[in-house]
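Of the protein chains in this complex, all but one are displayed in their positions.
Naming follows writing order (A and B), and every chain is counted from residue 1.
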Amino acid sequence: MGAIIVSGLVSGSIYALIASGLSLVWGALGVFNFSHGVLLMAGAFVAWWISDPSGLGFGLLTGVIGSVLFMAVAGAVVYRILVRPWLGNSNAELTVIMTTIAGAMFAENLALYIFGGRLKVLDQAITGTVTLLGTTIQAQNLLVIILSPILLGSLAIFLKRSKYGLAIRAIAQNREVAQMMGIRIEAMYVTTFAVSAILAGIAGVMFAGLFSLGPSMGTDPLLRAFLVVVLGGLGSLPGTILAAYLIGLIEALSSYYIGIYWTPVALFSVLIFILLIRPTGLMGREV
Amino acid sequence: MRLSVENLSAGYGRIRVLHGISINVDQGSSVGLFGPNGHGKTTLLRSISGIIPVEQGVINFAGQDMRCKSSHQIVDAGLIHVPQGSTLLPRMTVIETLTLGAFPNHAWVQRNNKLQEVFDIFPRLAERRHQNCNTLSGGERQMAAIGVGLMGCPKLLMLDEPTLGLAPRIRQELAEQIGRVAQTGVTLVIVDQDVDLLLKLCPRLYLIEQGTVSLEIKDRDELSHQDVINRYFGNAA
Partner (left out) sequence: MSKKITKIAVLGSIGVAALAAPQIFTSGVTQNLAILALLFAVVASNWDLTLGYAGIFNFAHVAFFGIGAYTSAIVTIHLGVPIWLDLVCAVAVVAVLSAITAFLALRLRGIYVALVTFAFVQLCVALIISQKSITGGAVGLVGVPDLQIAGYAFGVDYQAYFYTAEALLIASTIFLRWLVTSNFGLSLIALRDNESYARSRGIPATRQRVLAMVLSSIFPALAGGVYAHYLIVASPDIFSFSLTTLILSMTLLGGTATIYGPIIGALFLTIMIEALAGLGVVRFMIVAVLIILTLRFLSGGIWSLGESVRDIIASLKNKQRSNTK
C-alpha cells in the first residue's frame, strides 16, 4: 500500500504542475494551450542537452537552470506566435486550440528531427533509495513529492501576495478594470505564459528523471492534465491541484487492483460520472 | 496640471459618439459632466483614459499629449478613471483589490499610507476589508472603486456615475466622501445624473448632448439650480 500511495503522490505532483500551468493561462487569457505537452518535453530536452555529456555536458544543475530560463522564453514565444494574433477575435478560444495543436505538431517533429526517436536518459538529481511509508523507493521520487508542493505553494503565494500575481488574477476576473488600474495587460499575458511554461518544463525534468525522455513524452501527461482540469474545474487553482492528486492516487490504486489496461477506463468513467453531476468540475465556475 | 480636451471625436467602430467635444479642467477645480444618457459622457471618459481609440482631437494633461499613450501610461501620469457600475474584481478581497490599485510604481511604495487614507475616508471598506468584492453592496462597491482610484495616487480622478442606482441615504454619504477626496488635493471630473450633487462639488459644469458640449457653466455661483434645470430642459420645465 505504501508503494501505491507514493506512486500516486508522484504522479499527482507532476500532474499538478502541468495542470496548474494550463489553468493559469486559461484563467488569465481565456485560451487553452494544446502545446503545453511539448513545453514539458522541451523543458526536459533542454535540460538533457545542457547537462548530458553527449550535449553540452555542463551537469544537471546547470541543465535545470538553463531549462528554466529557456522555458520562460519559450512561453513568451508561444504566446506571441500562437496566441496573441488571435486574441480578441470572437472565436479565439477555438482558433487557439488549433494554432497550439499545430505548434505542438511542429515542436514534436522538430525534436524528432534534432534528437532522433530513441529514448534518452536524464540524470536524476538524487540517486539512491529511501524508505518511506514502509517501502523503498527511489530518492528522486521523494524529491518530486517534496518539491512539487513547494513549487505549487510558491505559485499560490505569488498569486495571493505579489503585485504581479494579484494582477494576473485581476485580469482573469475583469480585464477592463485591471486595465484602468494601470496594469499592463500585455506584459501580464507574457508573464503568465512564461510561468506556465516554466512549470511545464520543471514537470518535464521530473518526468524525464523518473521515466524516459523522448519527443512524444508530453502527450500522455497532457492527456492526464486534461482530465485534471476538467475534473478540478478550469480556472480554479485549488480545484486543479486537488484533482491532480486525486487522479494520481486513483490511477495508482486502480493500476494495482484492476491492472494497467483497465485503469484509463476507470479514470474516464469517474470523470464522466463527475461531469454528469457537476458539469463545471469539482470546484469550477460557470464558464 | 491641467486637462484640456479639444475637438475630440471618437466612437465605437463605425458609430461615432463624440463630435468634436472640448472641455477644460483646471487644477483644484472640479468639473461636473451631466446630460442625457447615451450622449457620450462615458465615452468621453473612456477616450481620455485610453480604453477606446480616438479618431480626432487633442487630449493634453499636465503638458503631455495623452492621445498616443496606452492606458497604463495614462495611469502612470496621474490620470485615473473610475468606471461605471463596476463589478470590480469579484473573487478578490477588498484589501487585495485596493492594494492592486496601487499598481503604478510610484504609488506602490506609498501603498500602506494610501490604504490608511482610503480607510479613513471610507470606514465601511475598513470594516469589510477581508471580504470578497462580490459580497459588497452597491454603495460599498462604488466606495471601493473610488478607493481603488485613490490608491493610484492620482492628480486627476474621473468618476463615472458614482451615485447611479444608490438609495438617497447612501448617495449622501458617498457625496460627502467624494467631497473629502477632493479635499485631499485630487482634482475631480464627475459624471452624474444628479445635478444637485454636481453643483455642490464642482465649480464648473458642462452639459453634454449629442456628443458635444451644449452648455458650459464656468462658475456655478453665477447660476442657481433652477437656472440650470431651465437650460437643461428648456423653459417648458
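As a working rule, a residue touches a chain if its C-beta (ideal position, glycine included) is under 8 Å from a C-beta of that chain, and two chains touch if they have at least 3 such contacts.
This one's a predicted model, so the numbers in the text were calculated from it and none came from an experiment.
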Contact list for the unshown chain, restricted to visible chains: A
Listed residues A:42, A:82, A:167 or A:203, member touching the removed chain: A:82
Residue in contact with the excluded chain [from A:103, A:165 or A:221]: A:103
Contact footprint on subunit A, counting only the chain that is left out: 26, 32, 81-82, 85-86, 91, 93-95, 97-99, 101-103, 105-106, 109-110, 112-113, 219, 223, 226-227, 229-230, 234, 261-265, 268-269, 271-272, 275-276, 279, 287
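One rule holds for everything that comes next: only the chains that are shown with their structure count from here on.
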Separation of subunit A from subunit B, taking each centre as the mean of its C-alpha atoms, in whole Å: 43
For the subunit A and subunit B complex, residues of the former touching the latter: 160, 163, 166-167, 169-170, 173-174, 176-184
Footprint of subunit A on subunit B - complex, ascending: 49, 51, 70-72, 75-76, 80-83, 86-92, 96-97, 99-101, 103-104, 108, 148, 152
